[in-house]
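Here the structure is laid out as structure tokens; the discussion comes afterwards.
The complex is shown incomplete by one protein chain, all other protein chains being positioned as in the whole.
This part shows subunit A:
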Amino acid sequence: MIRYIRRAAALCLILLVALLVNAARVMVFEAESLDDNPANRRIAIDRYAKQRGEIVVDGKPVTGSRDSGQQLRWERTYKQGPLYAPVTGYASQTYGTTLVEHAEDDILSGTDPMLAPLPLWNDLTRGRQPGGDVVTTIRASMQEAAFRGLDGKRGAVVAVEPSSGRILALVSSPSYDPGVLSGTGQKVKDAWRRLNTSPNQPMLNRALRQTYPPGSTFKIVTAAAALDAGVVRDVEAPTDTPDPFVLPGTRQVLPNEATGCGNASLAYAIQWSCNTVMAGLGVQVGLTGMVDAVERFGFNDTGLRVPSWVAKSNFDREMSPDQLALSSIGQFDTTATPLQMAMVAAAVANNGEIAHPHLVDRTTTSGGTTVDRTGRRGYRQAMNPSTAMQLQRLMVRAVEEGTGTNAAIPGARVGGKTGTAQHGFGNTGTPYAWFIAWAQADDAAQPAVAVAVVVEDAEASRTDISGGGSAAPVAKAVMEEALRLEAEARNP
């Protein structure tokens, strides 16, 4: 009998070994894929078990956390949610994250290994750090000025510091409070449906994700291309562009809103926004030259991140001469994000060089130790420095005694360009009012700010003046605030 007892014991041993091997299989070898299974609620529970790190504007957090008492414990709250929604995005337990909440999620949720003092040890113990903070480059007073300026109208404002690429203001209007999407449950779902079905599209980030035909503001790009290509050597010299201008290869006539545009100089054309001159110059530069030039400004770049993804600004690479002529004045298929047009203004202000635009200055641990800092990075050399100098003078003239007088600021050198973009079938839609500008205090070494404003529902007639009328005052308010802040920094 002893022999058989031993064999039965051996069977029990086999059962035990099978259990142990199976336990190791589940808990060690398959653990990772099981942990990452999207149906595993632990990911979400762990994620929301701790308070999320804060997004900081001007030293003050614009976010917060609320204990929901639910299984997913901490919910996101927002201070001045609508004002900063285009920067922060939302962090929702139901719908995920967007914008900075998305781009810096590892830091904010505490999973970034850089937050741990000993990353390897942390990996082994599966410890989770408190969420880190994200310090933005946004200036609160500029953001407020831009938001106030749009006053609930559909549109967007982007302000950047030309020398560094820091984004100082990023406003999309109308906006929404991302806090209503934070938690779970029916209220959140209702809010999501309401926001998504609203005709005003409050969750659309018009500053980064919406492209508009840039209209006459694009003439700065065409002018830079013409000067760099040598098509224009003297900005004051008459050009060979008749008024009326027949689109090449067609019998269609391009009209001017301004007078005196026949064979006008480039200076006059920028000052008064002559369509004929700029369309003609674009054709003279040619398709290849124009595409090269606009891509130096960042058009057709699908990879731009600030760190949130930015929609591609478009300039077609294949066009007939008449389409090229229309594209050269910011019509046809040419579209641009407000950020792209702010970069155009910044390129002029910064002697032709565009610094990489960015929204996050640095990330820190919850204790305030810097984890990562976004240094200044070059983006593109958009034009020759001499071309930039000439365009600066032309833009200043447009503000001093041209279409952009509404943006003039005493004590500062302001350059601007208005635009009214026609769109819709047969140009029947309400035109978009554009204004791009930069400003430099008289006693400052370099421009303090470059700004782009677009207002979708410009009430004025289809003239360039509407860009000056609706958009320029908004830009002016933002630039004044930038100059004030810069003066404070220079003379504390």
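FYI, a contact is a pair of C-beta atoms (placed from the backbone, for glycine too) under 8 Å apart; a residue touches a chain by one contact, two chains touch by 3 or more; residues count from 1.
As a convention for this text, contacts and distances are computed from a predicted model.
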Candidate names "Ferredoxin--NADP reductase", "FtsW/RodA/SpoVE family cell cycle protein", "Cytochrome c oxidase accessory protein FixG" or "ABC transporter permease subunit"; UniProt protein name, chain not shown: "FtsW/RodA/SpoVE family cell cycle protein"
Full-complex contact with the absent chain, from A:A24, A:M114, A:A237 or A:V253: A:A24
Options A:A8, A:M114, A:A237 or A:M389, residue touching the unrepresented chain: A:A8
Missing-partner contacts on subunit A, residue numbers: 1-9, 11-13, 15-16, 18-20, 22-24, 26-28, 30-32, 34-35, 37-42, 45, 125-126
